[in-house]
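Shown here: the complex without one of its protein chains, the others still in place.
Going by the order they are written in, the chains are A, B and C; count residues from 1 in each one.
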Amino acid sequence: MLEFCLVGAGFIGPVHAANIAAHPGARLSWVVDLNVAAGEALAGKYGARVTASLDDALRDPAVGAVLICTPPRTHAAIIERAARAGRAVFCEKPVDLDMQRVDACAQVLAATRTPFHVGFNRRYDPSHRALFDAMRAGEIGRPEMLVLSSRDPEISPPDYVAAMPYGIFYDTMIHDFDMVRWLLAEEPMEVVARTACMLDAKENPHRDPDTAMVMLRMASGALVHVNSSFRAVYGYDQRIEAFGEKGMLISRNHQPTSLERYDADGIRQDPMLRFFIERYAESYVRELDDFVRAVAEQRAPTITLQDGRRALLIAEAAVASAKSGAPIAIAG
Amino acid sequence: MLEFCLVGAGFIGPVHAANIAAHPGARLSWVVDLNVAAGEALAGKYGARVTASLDDALRDPAVGAVLICTPPRTHAAIIERAARAGRAVFCEKPVDLDMQRVDACAQVLAATRTPFHVGFNRRYDPSHRALFDAMRAGEIGRPEMLVLSSRDPEISPPDYVAAMPYGIFYDTMIHDFDMVRWLLAEEPMEVVARTACMLDAKENPHRDPDTAMVMLRMASGALVHVNSSFRAVYGYDQRIEAFGEKGMLISRNHQPTSLERYDADGIRQDPMLRFFIERYAESYVRELDDFVRAVAEQRAPTITLQDGRRALLIAEAAVASAKSGAPIAIAG
Amino acid sequence: MLEFCLVGAGFIGPVHAANIAAHPGARLSWVVDLNVAAGEALAGKYGARVTASLDDALRDPAVGAVLICTPPRTHAAIIERAARAGRAVFCEKPVDLDMQRVDACAQVLAATRTPFHVGFNRRYDPSHRALFDAMRAGEIGRPEMLVLSSRDPEISPPDYVAAMPYGIFYDTMIHDFDMVRWLLAEEPMEVVARTACMLDAKENPHRDPDTAMVMLRMASGALVHVNSSFRAVYGYDQRIEAFGEKGMLISRNHQPTSLERYDADGIRQDPMLRFFIERYAESYVRELDDFVRAVAEQRAPTITLQDGRRALLIAEAAVASAKSGAPIAIAG
Partner (left out) sequence: MLEFCLVGAGFIGPVHAANIAAHPGARLSWVVDLNVAAGEALAGKYGARVTASLDDALRDPAVGAVLICTPPRTHAAIIERAARAGRAVFCEKPVDLDMQRVDACAQVLAATRTPFHVGFNRRYDPSHRALFDAMRAGEIGRPEMLVLSSRDPEISPPDYVAAMPYGIFYDTMIHDFDMVRWLLAEEPMEVVARTACMLDAKENPHRDPDTAMVMLRMASGALVHVNSSFRAVYGYDQRIEAFGEKGMLISRNHQPTSLERYDADGIRQDPMLRFFIERYAESYVRELDDFVRAVAEQRAPTITLQDGRRALLIAEAAVASAKSGAPIAIAG
């Protein structure tokens, strides 16, 4: 039984808490949050203890793992504290947005031999995973092109946007950059990115890019396109298309029901699932399970700090390309 | 070059005229219609001659084939006249609604050794044909169930309905009965039919059945369901589903375009093609081509008078079952 | 917190046990099974007590509800015992296959004022439910035809088949008969049924029907078709099609992933989900939640013994029709 200390009761925290509670090999022991009320609400649901201080929780020897879902800028410090306290760490992406900070983290993790996992949950989505498996099984032969659509139904609140400029790359496409590396099992050599502000000033007061396209050239010569938007009015749009010498694979969108409605205007189906928590519900369950098993089996967790670091490197290059207009080479 | 005399310039006549004109091995020489204006309009388009008298046209030795698309009650007489005049005959279904009349026709055709084809055009539809081919190739093994949906977007005009009571069986499902015999390559042993009048008195003043379901038991034990309606508001609904020991085949509906529209209400596609002439445009082309080739190659045309007779027999049994409520056995 | 005594640790028992354990308002307190090992395995997973005697469990005053998932012939006795012990009852369908036994049960339930729910879980499936909601909202106007496909990937083991002849009606289509009544909110007046044995003697040694079609005529005149098979090799095939004056609704099948594979042979998607427990996983969760809320809110559970009784009546009539060949009228 792996006992978890969950740090961060907001946003994705409740999803992880519920998954921990439902997992036969895991238990939610502590919830840490500066917002005591939020922490108590979540902890109360699962019989966990609550504190505003991570150190309190780390003093409990029963705690075996720390799951971090606080805001990004706090990740690195928590990772290091948990690592030095000898706990396994599951951290939502990103490790940090500052590369030097990421590298410092890497050193601590290495020195402490901490089992560490970065939460690129999409790798665990059954449809994306089936696409991955089909590629590995050689169904499309050598991959030649990858096309990813990664669109949110709406932009984040202004203060969230202000806290992370170019979030369309750092926060959204970083998932896609991880998918590209995972699916193709190689690194990009070059990035070209273009952005636009399509939302009006009321919705996007900071005029941070809300629309973006990226083109990547991989080491093998394979070409990759990623597009993103912060206003897909029809729902959360998550598609992956892999094209190769022997065919094509498409991981399509998901809908809440299979209902078709026929009338004089045509055939109508449901919009896409609207929230990433619904769309990727299963992926969070499977990701947690994989982490729990990794700790139990004393093997390294699946998605490493290096994976987080490489995805960040691509996001940085995309920002640089979007700002300068030039194609940006990515260091090997 | 097979020269055609087309009898009947209305309804499906223009479709056949255009297909004859476009066929490299056929020519439209005569149009026969009591309505001289209609005949002239059609004949003029393709440089054909026009007459109100079939005999006029049959006197032209260049005419090799007669294509009949007049109202059903006139078919048998025209067939016999054309057969006695030594011409190949392509007749829209049905041969006649009176079985004795059909049998008399059969005798004339046999005595005159007339190449004869009944227009069950749906056998030539590429999608239905692909389903047929897959069945013949054994893709689903032994067939166990067949489910056909055969729905029109609207009811025929009142006078047309009055002229052919129980047209939902005699005029509409007769196509499906032919499909069943063709696809399963066997005869039904028994029919049970139920009907309803769902349209209001304004649309369906004669209270002739506008909605129907039929269950057939085939000689092999296979079970068949057919449903029909005269108000599929979403378009002409033509689906065939064949289920067998090794799988299932579905010939789906066709739409005018492949456009998908995504918005907050979901995904919308086109309604079905609305008119049978659009939906089965290709089948009419292929059917004519098959007839022209049969005549040229001096082989018997594909769909025989017996095919027309057997489909009528099933329609008659369906009417009897709908009227009496009892299951009706079909003579072997 | 509603404490459950689960009777029957096999088959669907583990599904209910897991759903009870995951429900915030429910707890699994007892597992009752004559097979002590099976009972212990299940009880152990959720910290419940185990016994071979229902009476033991009913002596525990904390137990508020009994959930019955034993073989059908044992249902009625357990229902009555639990009712007399003052517990709410959730019983998998059917109540019993003998109508007199069902009626006796009804009397006990009425006399004891027991909150009682029959497990027609499909009413809770999100896609079927969306179809129901669209019908209630008038999207297709007056319903005119209903077409249900209800096919299992394989036949039950021989002893299970031997224990319940005509299980294709009593065990499988009984679900569909409930769906018909629920969706149309009216009763059928007449049933015609036909069956076939399509499986070979090895798979179906008792030659019990493995293939069936049913036609129902409803009080309103609406027509209904249901088909069923015990060898849908492509998976569990569960489709509902509702046709009405203003359009059509289709609840389609579900697949495990959204992957599409393109190659020279075409486009390939996943087969259907194969097991009803996967296909209807969500419906079991929602059904339990509805029952727990009903008990908490002291309202009557949603699906009544009368619902179970009416579905059984239709199944009986279908069997009679299949045996005699005649259409069977259903008492009002």
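In this section, contacts are C-beta pairs under 8 Å (C-beta built on N, C-alpha and C of every residue); 3 or more make two chains touch, one makes a residue touch a chain.
Computed from a predicted model, the values in this text were never measured in an experiment.
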Inset, instruction - Just name the one of B:D55, B:D103 or B:E260 that touches the chain not displayed here. - result: B:E260
Legend entry - Contact partner of the left-out chain, one of A:R81, A:H206 or A:H225: A:H225
Inset, instruction - Spell out the interface residues on subunit A facing the chain that's missing from view. - result: 142, 144-145, 147, 149, 151, 192, 194, 196-198, 211-213, 215, 217, 221-223, 225, 227, 229, 231-234, 237, 243, 245-248, 325-327
Inset, instruction - Name, in rising order, the residues on subunit C that touch the hidden chain in the full complex. - result: 233-234, 262-271
Inset, instruction - Tell me where the left-out chain touches subunit B, residue by residue. - result: 22, 24, 45, 126-127, 129-131, 134, 139-140, 246-254, 256-264, 270
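Here is the rule we go by: only the chains that are shown with their structure count from here on.
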Inset, instruction - Would you identify the chain whose C-alpha centroid lies closest to the centroid of all protein C-alpha atoms displayed? - result: C
Inset, instruction - Just give me the whole-number Å value for how far the CA centre of subunit B lies from that of subunit C. - result: 42
Legend entry - Whole-Å gap separating subunit A and subunit C, where each centre is the average of the chain's CA atoms: 39
Inset, instruction - Identify all positions of subunit A at which a residue touches two or more other chains, and write them in rising order. - result: 262-264, 270
